[in-house]
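A selection of the complex's chains, in situ.
As written, the chains take the letters A, B and C, and residue 1 is the first residue of each chain.
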Amino acid sequence: MMKISARNQLKGTIVDVVRGATTSHVRIDIGGAIVTASITNEAVDELKLAKGQKATAVVKASDVLVAIDG
Amino acid sequence: MMKISARNQLKGTIVDVVRGATTSHVRIDIGGAIVTASITNEAVDELKLAKGQKATAVVKASDVLVAIDG
Amino acid sequence: MMKISARNQLKGTIVDVVRGATTSHVRIDIGGAIVTASITNEAVDELKLAKGQKATAVVKASDVLVAIDG
């Protein structure tokens, strides 16, 4: 079992995979909220990502911004 | 009302703010899952981020990786 | 009015929007210098980004590198 340093690992189910020329968009339902990942087509092929599959959205803490209403 | 291009805007409540020398870690409960953001101390001060506050974790789609068990 | 933690928020005017298969490039004139953003087509549609519109280029401090002549 590989473990990774990223602080954010949100488990869910793939809702859809939209494929572009070199870049795909993978949407994951993490329990109500949807997370969109923009990844290479090669990654989609290698991991055989498809609708209905269990998947985890992984995000490094330094890539998260915080917004407030103010 | 400002709108931002980031595909991922996860609403929640700040659980804690841990302050370092120049970088703080802000943890947001987005409804069960916790998202950790690593941001500057200046941002924490300017937005007056504190435990219990409503906040949104904002992540660009190109900063999301996808992991699977396989 | 939403406020966001990103240290860099450069106000300007959209110069052009070039749309790809899944990813668009938006160029913003921030007062002489041009900033290019690579974002999803969905974001372009949702924010109705178009030439001539006022827009802000938002960049997290941890995504800025520093170069010098040396």
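Quick note on the criterion: a residue touches a chain if its C-beta (ideal position, glycine included) is under 8 Å from a C-beta of that chain, and two chains touch if they have at least 3 such contacts.
Quantities reported herein were computed from a predicted structural model and do not represent experimental measurements.
Visitor: Copy number of the whole complex, given 3 identical chains are placed, is what?
Guide: Result for the total copy count in the complex: 6.
Everything that follows uses one rule, which is that only the chains that are shown with their structure count from here on.
Visitor: Centroid of subunit B to centroid of subunit C, CA atoms only: how many Å?
Guide: The separation of the two C-alpha centroids amounts to 20 Å.
Visitor: Could you grab the centroid distance between subunit A and subunit C? Build each centroid from C-alpha atoms only and quote it in angstrom.
Guide: Taking the average C-alpha coordinate of subunit A and of subunit C, the gap between them is 22 Å.
Visitor: Compute the distance, rounded to whole Å, between the mean C-alpha positions of subunit A and subunit B.
Guide: Using C-alpha averages as centres, the distance is 16 Å.
Visitor: Which parts of subunit C, given as residue numbers and ranges, touch two or more other chains?
Guide: 1-6, 40, 42, 58, 60, 62
Visitor: Could you please specify the touching residues of subunit A with respect to subunit C in the complex?
Guide: It comes out as residues 18-25, 36, 38, 62-63, 65-70.
Visitor: Considering the complex alone, what residue numbers of subunit B touch subunit C?
Guide: Listed in rising order, the residues of subunit B that touch subunit C are 1-7, 37-40, 42-44, 46-47, 49, 56, 58, 60-62.
Visitor: Under the touch definition given earlier, write down the residues of subunit A that touch subunit B in their complex.
Guide: Those in contact with subunit B are residues 4, 6-10, 25-26, 28, 30-33, 35-39, 43, 47, 49, 53-70.
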